[in-house]
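The following block contains the structure, expressed as structure tokens.
Only a single protein chain was left out; the remaining protein chains are all shown in position.
Letters A and B name the chains as they come in the text, with residue numbers starting at 1 for each one.
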Amino acid sequence: MSVHLVNHHHGRPDSTVHRLPAALKLGVALVIIVATVLVPIHWRAWFIGVAVLLVLTAGLSQLPLFFLFRRLLVLSPFVLGVVLVNAFQPTGRDNWLTVAVKSILCLLTVILVSNTTPFSQILRVLKSIRVPALLITTIALMHRYLFVLADEVERMRRARASRTFTRGRRFHWNTLATVVGQLFIRASERAERIYDAMCARGWK
Amino acid sequence: MHIPDGFIDGKTAVVTAVISAVGVGFALRQVRRELPPRRVPLLGLAAAFLFAAQMVNFPVAGGTSGHLVGGTLVAALLGPSAAVVVVTTVLIVQCFLFQDGGVMALGANVFNMAILNSVIGYMIYRMVLQLFRRFGRDALPRVLVPQSGIGPTYDRGRVTAIAFAAWCATVLAAICCAGQLAWSGTIPWLVAFPAMATVHMFIGVGEGLISALVFLAVYRARPDLITETALTDQPQRLGELVRYGLLVTLGVAVFVAPFACSWPDGLDSVAEKFGFGHKMAAPLLPAPAPDYQMPGIHWAVGATAVAGAAGSLIVFVLALLMGRWLVPKPKDL
Partner (left out) sequence: MNAAIEITNLKYRYHDGTEALRGVSFRIAPGECVALLGPNGSGKSTLLLHLNGILPEKLSGDGTVKILGEPVAPKNLETIRRRVGLVFQDPDDQLFCPTVQEDVAFGPQQLGLGDAEVAARVQKALAQAGLADFGRRATHHLSHGEKRRACLAGVLACEPAILILDEPTSDLDPRGRREFKALLRQIPATKLIATHDLELVVELCSRAIVLDRGSVVADGPMFELLNDEKLMLEHGLERPHILRHQHPH
């Protein structure tokens, strides 16, 4: 998954959906996802209703349509696989239709919520439902530094590539492995410096 | 292997969520107990590291490339419980931020990739290291070999161990995933199992190779950063591993065993053809997979099982050779 798929351009739309409280969005999303998975496929009313709600929300959110469509496309290989497998089965149609509809609706729900809610707010909601503090801290730190490390690995890879004149795959793998190894070392050293910075401001 | 929402049904989602919650809760408690405060940020940074590392393309052939998943690698670097926490974190962020893997499917994904992968990977890693300690061909009597474990035998042992462990963990996680899909009725076991298992037997080779190379790179530059020593002559972690083992066994029993017990269908048809025709005992749980109409599909399952066994042996030998190749023997030993 490319880091660049994150919708974090600075011209962030500020719609009604964006301004809704995170807890509400997450709660509604959870209900939609759970219900969609549990409800049998022939209760068409439910699925149509959810689809309408999601499309309306997508419209209100001012998120670019192309962006939404591209994210949904990620599902296609999975759905195709299920379609192929179930094509030869007697109960096949129900099966692949169920999977296709449910997965698309659930994914759209998550896309809408995550692109209209700042991550720190999502974390705050998780904290309020008593997710253990150590896990929250770890998630927060990961989110904070994943862009930093992604940039670092890209820079290292480019620097290595600039000095690679052979086309051998073996050499390439070795180089890449060294880069990844270096990344771990840098990440560990940075973790120590972060600890020092926390202590410097009074963390106990 | 990130399962999206809608591919597993309610009961599977709930069962996996419960098992995973127990496993992650246990891992968190374990980490809190054994990790010094100085190392707490390392968990978050290791998760960021894993995420960034997963983006690196290792070119294979044509346009394809391999990527690291990393559960076994992190377990070898930081210990099994830390690895569970780290990979769980990665999965949660991937789910909410990048929509990679479903929300209801989190339980299944965490079980497969965070718990099973890391824990089984770690266990196999340790076991193979133990083998090297005991039977390594150039293992000298203790009095001549430094106790710290640094040395060509140990280095080779590490490379072989981590490569083989990562491969096994990848394949086993894939099998569990297949089981979950089958239990949900999305894809029948008889298709899911051969497909997932064979594909991941190949993917696992890349994973094993990359994990070993990266581990070696870190081990050579900064061995002090590897908090996990996996010294096998110490009984540390026994209780921890037993508890994980129970949890993993439970998961496997629920997701794989019911199908595995209906393998007799596949072997049965083979047996009938050769005139043996005895019936195996009825499986513990009724086989959810309906009788498949396509001819020869039962062969696929049996063939996969055989391929798996043969594959493990082949991979082990390859891993041994890799160890020898990457860690040259010094002339004066």
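In this section, a residue touches a chain if its C-beta (ideal position, glycine included) is under 8 Å from a C-beta of that chain, and two chains touch if they have at least 3 such contacts.
Quick caveat: nothing in here was measured; it's all calculated off a predicted structure.
K.L.:
Checking the contacts here: which visible chains does the omitted one touch?
P.N.:
In the entire complex, chains touched by the missing one are A.
K.L.:
Give the residue, chosen from A:T16, A:S76 or A:S120, that touches the chain omitted from the document.
P.N.:
With A:T16, A:S76 or A:S120 as choices, the missing chain is touched by A:S120.
K.L.:
For subunit A, enumerate the residues touching the unshown chain of the complex.
P.N.:
Against the missing chain, subunit A presents residues 8, 10, 118-120, 123, 140-141, 143-145, 147-148, 190, 193-194, 196-204.
By definition in this document, only the chains that are shown with their structure count from here on.
K.L.:
How many angstrom between the C-alpha centroids of subunit B and subunit A?
P.N.:
23
K.L.:
Considering the complex alone, what residue numbers of subunit B touch subunit A?
P.N.:
Residues 4-7, 9-10, 13, 24-25, 28, 31-32, 37-49, 51-53, 55-59, 68, 77, 85-86, 88-90, 92-100, 102-104, 185-188, 191, 209-210, 213-218, 221-222, 225, 290, 293-294 of subunit B touch subunit A in their complex.
K.L.:
Taking the complex as given, what residues does subunit A use to touch subunit B?
P.N.:
1-3, 5-6, 29-30, 33-34, 36-38, 71, 74-75, 78, 81-82, 85-86, 88-89, 95, 98-107, 110-111, 114, 119, 122, 132, 134-135, 137-146, 148-150, 152-153, 157, 169, 172-174, 176-185, 187-188, 190-192, 194-195, 198
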